[in-house]
Every structure is written in C-alpha cells, then in structure tokens.
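All protein chains but one are shown in place.
Every chain is named by a letter (A, B and C) in the order it is written, and numbering of its residues begins at 1.
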Amino acid sequence: MGANTFGDIFTVTTCGESHGKALACIIDNCPPGVTISVDDIQKDLDRRRPGSTRFGTPRNEADAVQILSGVFEGKTTGTPIGLMIENTSQRSQDYADIMNSFRPGHADYTYLVKYGIRDYRGGGRASARETAMRVAAGAVAKAVLAQLFGVHVSGCVTAIGTISTDKYDPKAALENPFNFADGSPEMLQQLEAYIDQIRQEHDSCGAVVEVRAHGVPVGTGSPIFARLDATIAHAMMSINAVKGVEIGDGFAMAAMRGTQARDLMSHEGFASNHSGGILGGIATGQDIRVRMAFKPTSSILSPGASVDKFGHDIPELVTKGRHDPCVGIRAVPIAEAMLALTILDAIMLDRAQCGSVDRAQLYHIPV
Amino acid sequence: MGANTFGDIFTVTTCGESHGKALACIIDNCPPGVTISVDDIQKDLDRRRPGSTRFGTPRNEADAVQILSGVFEGKTTGTPIGLMIENTSQRSQDYADIMNSFRPGHADYTYLVKYGIRDYRGGGRASARETAMRVAAGAVAKAVLAQLFGVHVSGCVTAIGTISTDKYDPKAALENPFNFADGSPEMLQQLEAYIDQIRQEHDSCGAVVEVRAHGVPVGTGSPIFARLDATIAHAMMSINAVKGVEIGDGFAMAAMRGTQARDLMSHEGFASNHSGGILGGIATGQDIRVRMAFKPTSSILSPGASVDKFGHDIPELVTKGRHDPCVGIRAVPIAEAMLALTILDAIMLDRAQCGSVDRAQLYHIPV
Amino acid sequence: MGANTFGDIFTVTTCGESHGKALACIIDNCPPGVTISVDDIQKDLDRRRPGSTRFGTPRNEADAVQILSGVFEGKTTGTPIGLMIENTSQRSQDYADIMNSFRPGHADYTYLVKYGIRDYRGGGRASARETAMRVAAGAVAKAVLAQLFGVHVSGCVTAIGTISTDKYDPKAALENPFNFADGSPEMLQQLEAYIDQIRQEHDSCGAVVEVRAHGVPVGTGSPIFARLDATIAHAMMSINAVKGVEIGDGFAMAAMRGTQARDLMSHEGFASNHSGGILGGIATGQDIRVRMAFKPTSSILSPGASVDKFGHDIPELVTKGRHDPCVGIRAVPIAEAMLALTILDAIMLDRAQCGSVDRAQLYHIPV
Partner (left out) sequence: MGANTFGDIFTVTTCGESHGKALACIIDNCPPGVTISVDDIQKDLDRRRPGSTRFGTPRNEADAVQILSGVFEGKTTGTPIGLMIENTSQRSQDYADIMNSFRPGHADYTYLVKYGIRDYRGGGRASARETAMRVAAGAVAKAVLAQLFGVHVSGCVTAIGTISTDKYDPKAALENPFNFADGSPEMLQQLEAYIDQIRQEHDSCGAVVEVRAHGVPVGTGSPIFARLDATIAHAMMSINAVKGVEIGDGFAMAAMRGTQARDLMSHEGFASNHSGGILGGIATGQDIRVRMAFKPTSSILSPGASVDKFGHDIPELVTKGRHDPCVGIRAVPIAEAMLALTILDAIMLDRAQCGSVDRAQLYHIPV
C-alpha cells in the first residue's frame, strides 16, 4: 500500500509539500449520500491553521480547500473525493541557507539519505503542513460518522510542557487559544506566561493531547493486527512530533494491580473505563480514550550543533522561519481527524464482515 | 487487508484458537536463500512458552512448530512459508462455566456482540496463545534481518508492577526468570517476593517491556502514514494487553524543552538519541528504542462483578484456569518479533522504492 | 499485499508445494455464523482431485482437508479459518532428473532466476496442486454466498481442444468425466476418442471453461480499478495455464456494432446479456458470464528441446510423471472457486461502502 495512504476501506491518500504548488488528497470508498460542504471542511482546517493566535506561528495561511470531485449537489456520490489546498504564503527564501545542512530534530538528514534528493523548502513533505489534508479528510469522515453512525469525536490539549490538567473539556478548549482542557482564567494566565517565557528564551515545549470518540458501536474493530487500539496507535504515531500513544489508562496500568485495572460489569453498565473503551481490539461501546505525547518543536531560534551533507560541522545552526513554540496546541484537530478516519474505517470493515449478525437480538451492556 | 495479516510486503497471516486444532501462519514474500530451521524458530517459541518457570503459568505447552512449506533443503525458497503448532495441552473443561458470562477485562463481551458467536474455550482467538505464531514468524524475520541486512533486535522487561529499572540488558534478561533488564541478586529477590505476594493475593500486575533494533539502515521507513514509528506503534499495540507505546523518550518529551529534546549532530555522530532512532518516520541509523506498557493480567482468582449474556448480574465471577500473574514477563519475544516484522517490512519497501539510490555516495552521520 | 493472498476483505492466503509437507490456507474476515463442514469443502476438492477418471492423471491424491481454526460447533466464528491438506502421494523420484533442467512451457526457468533456488519436485509451488487450496477456500465462499446472499456459482467445460459446444449445462457437466457442457452420448464418445488419441500421441490439448454466477445483487462491484470484471479477470488469469479471459460476449464484441452489442432495457427486464452481467464494473443483477482459455498441458511425454541451468542444450527433454492430457477438464471447480471468492469480496466491499443506501426504495430492472 502506498506510504501516503491511510485506511483499508475508507482510504485517504495525500500529497503535497510545504512550498510546492498544492496539497491534495483523495478519499476513496466513501459512503454515498452524506451531506458535505466546503464550509464543513474549512471549519476544521481553520482550527489547525497557523496565524490565528499569537501563541502559534505568525504565518497566515489561508488553507482554502476546494472539492475537486466526488460530491454532487451537496452530497457524496460514492466516487472518490478529491480535495485540494493551493499553497499561497510561502517564503522559500527562509530556507535557502539550510539547503545543505541538517536541522537537529528534523528529518532533513533521513530524507536526504533515503531519497538522495529532497525538497528542502520548509521541510518539504516532512512539514507539518502535510497534516492539513488529514484534517480535511477527517472532516469528511466526521460527517459520515455523525450522519450514518452517530459517532462524535472530540479533543483537547491536556498538558503543555510542565503544565497539565486532569480535566477533559473539549468545549472549553475551543474557546481558548491553547485548545486547553482547562479554560479557567488562572490556567490560561499560567499558560500564557509559560509560553511567553519559552518564546523569549528561543525555546519550545512539548504537549499532551487527548482525543475521544463517543457513540462507537460495540463490535467496532477487529482482533489481532487490525485491533482498534493498534490502528489508533498507528494513526496517532503517524502525526508529526508524536512520540507516545496510550489507550485508556495507558502506561499507568503497568503499575496497577489486576483488581484495580479491570472494568467490572453489571446489568447497569461498566463500573469504570480503564480500558479506554476497547477490549480485545474491539469497542465496548464506552468512550474511546486516547492520549498522545508531542515532542517540543524542533525548529527553534536557539542555535544547535549540526553537520551538513558534506560532513562539515555547523556548531551553531539556527532554524529561521516562523514556528510554533508548541506544536501540540494546533494538533487537536489533526488528532481528531486521525481518530475519525480510524474509527470509520473500522466501522466499515465491521459492516462488511458482520453486517448479517443480528445484534439487536444480543444483550448489550448499557453505556 | 485481512485483520489477521501484518505487513505490506513481508506479510504474516495467522489463525488459530487457544483450544482449537492448531495455530498456523503463512509468511509471504519472504526473501529467498535465507537459512532457517525448525530449531531457529523453536528457540524463540520456547522463550514465550508457558510453564518454564514458577513465575509464569504452570501450563506446559510443547508449542512444537512444524514448517509446512516454503523451505527447501534448509533455505527459504521465496514461496510462502507455512508454520503450524498443534494444540496439545488444552483443558477446555476449565471454561465451561464461563460459556455464557463475560470475564471482566476480557474480550468475551466484545467478541460475542461483534460476531454473535464465540469459541469461549480459553478465550478462543482472544487468548494470548495466538502470539505464538507471531513469535514463530518473528524468528523467520530475525533470520532474514540478520543474514541479509545486519539488523538485530533485543528486548527485556524494565518494569514489573511498581518495580522498575533504568537498565537495558537483554543478555541479563535471558538469564533470569523475569526477563528483567536488571539481573542483580538484589533485584531478583525483590521481584520474586513481589510476584509471590501478588500471587498469594490472587492478584496480578502490569509491566513495561523495552525492545530495540540495532543496525537498522538509515533510510528505512517512509514518511506520513507508513512512518516507521507509526507502524511500530501499530505492531506493539496489537499485542494482547498492551495499552501504551513510546518511541525514544516518549511521553517524557511532552515536558521537555526543544533545546533538551533535539539530538545534536556533528561529524562524529549524534550527541544523543532522544528520538529513538527515527526522524520524520525514517530510521537515523541509531538504535531504535521502543517501550510498551502491559496491563495486569485480567484472569485472576479474585472474584469480580460481571454480567452474563442474558443480562443477569454475576457479583462474584472467578476466572479459573492457569494464568500468569504478569503477562508482560513472557511478552519479550513477542515484542521482539513484532519489531523484527515491522523493520523487515520497512526495509523491503525501502528497497523496492529506493533501491536505485546510490547511498554509498551520500554522507552518513556515524552511529 | 502478499503475492499469495487474494481478496481485499474476504482474503485467502495459501501456501504449499506439490511435494512438501502440506498445503494450507487461511481465510480472513469471513462472516460469522455460516454453517460449514469438512464435507462441504471435501465435495469440491473431490471434483478437482486427480485420479477420479481415466481421462485425467492416474495420480490418486486423497486431498483430505482439515479445518484448523475459525469454525466452532459447525459455524464460522469470524476468526480466521485455517485449512490444511497433508501431502501423501508424492513420487519425488520422478523429478530428480529435471533438478537442473527447464521443462518447456513450465516455470522452472523463471522460478530459478527469480529466487536463485527452487523446489523442483513436482513443480514445487508452480504445480497446479496449489489450486486445491483455492477450491477449499472457494467452498467456504460458496457457503457464505449461498447462505447470506443467495448467490450461486456454476461452471462447465465448453471446449476441449478443437471440440466445442454452445451449450452451458453445469448439471450435465457434473455427470460426465469431461465436465463438459454437452453430455450427450455422441459428444462424450467424440471427446473420449479425441482424448484417447491425444494421449496415444503423447500430446495434450487446451480447453475453454465457462463459469457463471447467479443471483449477484445489482450494485455489487466498484468502478475503476476494482471493477468486478477486472477482479474476475485477475482471478481467472491467476489460475495455472489460463491464457485468456472474457466477460459476456468478450472478444466477439470487437467485431460487433453498437446496435448489436448493447443490452436494451424495458420495465420487463434486459433484452439480452451481451455484457455478461456487468456494466461500468458493477453487477446488473443478470447472470455473470465468464469464459477462460486453458493452454494445453505442458507436461507431455513427447520430447522437446530445452536447456539446463548450466546452459547446456537438452535436445530431447521428456517430462515424466503422471499428467492430465487436458488440464482444463479438472479446472471447473477451480474457476468456480475463484469466481465465488471474487464476488463475495465485492459484495462485502459494497456492504461496507453502501450499506446505508436504501436500495429497496430504488427502481430495479427485473432479471
């Protein structure tokens, strides 16, 4: 399968470099009859778009999406959906001086050795700009999930650098510039001071993002290699800068006892959701809970030692350009998109295989 | 793609239930000319096999593997390799009384709703016994990696419940019954007491396993959805009981600064390996480092509240059978196998796409 | 995807050489709850089995299939189905003298150059014996098609060498040793004389096989690369010795006029079925009609010029062993199996994508 395709049935294939002509994607096997508009897609793109707040990069990319095909009179037709965003706000000259050098923490070196050639402008294909098409495709997946299957995904940032919260409040997150799960004035003030300091120090910080899916039908997902948690982990770890993924209580479960970790059941439902809504790779019907760690932005103004493609040391390489101090902040719609794509694909595979199972006849634990 | 197939080029397809006739797998697109014997495979299977120490389950399964096809005169022929392990030590009667009930923390409920039918004996397909075929296939992948590409994988347990270590010593791990990275007498004594206590309390505990790959050629892996870290996360999270996966410094990077997290470079090599050997989804040539969290064994003798498939509460369900107090201990060869399969698949895709790139001409950062 | 896997959703992966330990296959994503038994599978295997009539090879292979997994109490469980046939009637010594030489019309040469090694015994993986697992998997697909979707496949031989018929009578075919569509005494006498003569002349002949599917729901299949006719062509051309595939009127349509070739419609149905039941890659609801050409058996006793792997000419190579004078005769269940696999996969993809389309509301042309 193409390295730029995600999904087995509801597939998304993307292309595009940071400073090329356009980003594009093709969504295949989309269910027909689903209402979708440019506005639906643009709404999520605008959440990812740089330039919206002073806590992100000052680049202002319009990211205006066009629907090339697959939608007729406002509805999906079942034929492949082409989406395109033309690149407009490129300042390629920022990158001329890194043509031959490898920025630390970036993929410059690995791309060059892999391919023997690279489009160095703005990171080329390795730029997080690529994720715009994931968000666009995810918006289509969200529409299908909502209209046909009653599934909704949400997300928020739960940690920025050393500041974290136990809250999960996607509505609050929509209303603060950090997409943070705790939107209290005290917290926002604290975050603002923290980010300002990091920026002044020409540094950056990591983040934790949590996403959830509500309404996923029990039975979604398949055991073994197509486990829903495995494909979710794949989806999340494929996002730039993600270095860890957890389902449910995740790493904390390593230190738990079995008596603590198992979710007890009764005719009234599950007593807890340590498992994050997945057992044996299959959804339980509870909320699916996923957390992921973003590493700090690698593009920082603080100089760092590097080397160029001729083997010459560069003791103080500086990455110019306009960059986010914390890439995790704008990542919420990306993570939501990947969760939506993963779950929709699993629902469609489940329908393919088990569409003749009469689940209405089977006992369901309330959720 | 089949839910029981892993890999895009070097593919492994498995089948088999815990208490069925046999487990089997078919390995496809295996490079020809690689030396492989039943003994090579059996060696890894024996590391996973229950019954070897008193700190695991007392089940004694022979797990004797047979090669059905694809190997001729001791070498792979390029045709698909069939492997089979016949089931011999089943005590199905242990499970008759859970035919209709859902064990907490198990996939009984989700399987039943998904398929409308389930082989309840020993967990059926959801049993960790399934992983035997992963280990068998992984042994073949390890042979290919070692003989054709100079890649070696290793692994050890780095945490059992609340006891953890910073060490990583796979050789030591091979010589202690916990596969633990720290094999000092003090540590082993501590672990022994800990496990004994857990067992006496009819409880279980989680674990952390770390695996590494050494010698992975720079350039292995593909950007975007086939990122090497993404496929590794997929591989690891597809193992029973795994709830979290990290690459390199993983979740700890969320709280780091960019100046700490980036791996500086010079003509002498990388100054650190926070990234875990992967940048932009592509191997840097450094060791690939992966950690994963196992939840505590769900099958424990302590009674727990549940419900049956008729909706009747079962306030004190007990899971009989012979179970490991900590499933992570025997998981090391499984995690190694999944890492080997993932990396080999990526190497083969890289060769397919970039086999004409003259990498010898390109500058390589020493590792 | 593995070269030995067929299908995107209902996948079949096979392994096994002619003279190895066993043939096996794994069927994945099979719908659960379908009744299947060893006998159901064996019935089709026995139709393919050599040795049943004097018009085939005198090899008598038991071809006894075992179900390794995925079936519980007589029903499919949705987990992968492992099937195995142990090899019992091998006479490997027949092949020792072709260890280094390339039989004309065989894959000996291409296998050796491709893999650098080959299991030369009985053609190894290139033997038509491999198709036994297709028949076994096809029997499972037929059961799913019949029980869940009301689809039935059939087939017969319509030409043997220079003798052909316009008839299509699968029932008659079941009752004559040539699987021939015309079972009249005159025809059978003619065929018997023809085959006897060919055998006496140490020669072989080709054949044409036709297979049909009845009851395929309109809407099955997808446009463009997953067209139902394209996947059927793939399926049929993947059978050993097939050199041509036609859908509907096939090659004859090249010489037709548009006014002849189009299938007119009215509220009473289609006036004809030149298209073979597929328009735009999607089933019309009419019978799907497929014809394929088998080349003559390459293994014949008449000596032929060849060369060995050292480049030495062998002016008079003779292929010993027990061979069919016309491989097409036993190919009917193989072609049926491939048609069943293809259609089931397409039905499952259609259900995945279009399961929410309310087709009962749409006008259907009667068939």
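The rule we apply is simple: a contact is a pair of C-beta atoms (placed from the backbone, for glycine too) under 8 Å apart; a residue touches a chain by one contact, two chains touch by 3 or more.
Bear in mind that the values here come from a model prediction, so they are computed numbers and not experimental data.
Among the residues C:Leu45, C:Ile300 or C:Ala337, only C:Ile300 touches the chain that is left out of the figure. Of the options A:Thr77, A:Ser184 or A:Thr259, the residue whose C-beta touches the omitted chain is A:Thr77. As for the chain not pictured, it touches subunit B at residues 1, 8-9, 29-33, 78-79, 148, 222-223, 348-349, 351-357.
On the side of subunit A, touch with the chain left out of the figure occurs at residues 1-5, 8, 11, 13-17, 20-26, 28-29, 32-33, 66-70, 72, 75, 77-82, 84, 114-119, 124-125.
Residues of subunit C in touch with the missing chain: 1-6, 8, 14, 102, 104-107, 109-116, 125-126, 130, 159, 161-162, 198, 203-208, 218-219, 221-227, 229-238, 240, 242-267, 271, 274-276, 279-284, 293-298, 300, 302, 304-307, 309-313, 315, 328, 349-350, 354, 357-359, 361-365.
Throughout what follows, only the chains that are shown with their structure count from here on.
Each chain gets a centre from the mean of its Cα atoms; for subunit B and subunit C, those two points are 38 Å apart. Multi-chain contact residues of subunit A (touching two or more other chains) are listed as 1, 8, 222-223, 349, 354, 357.
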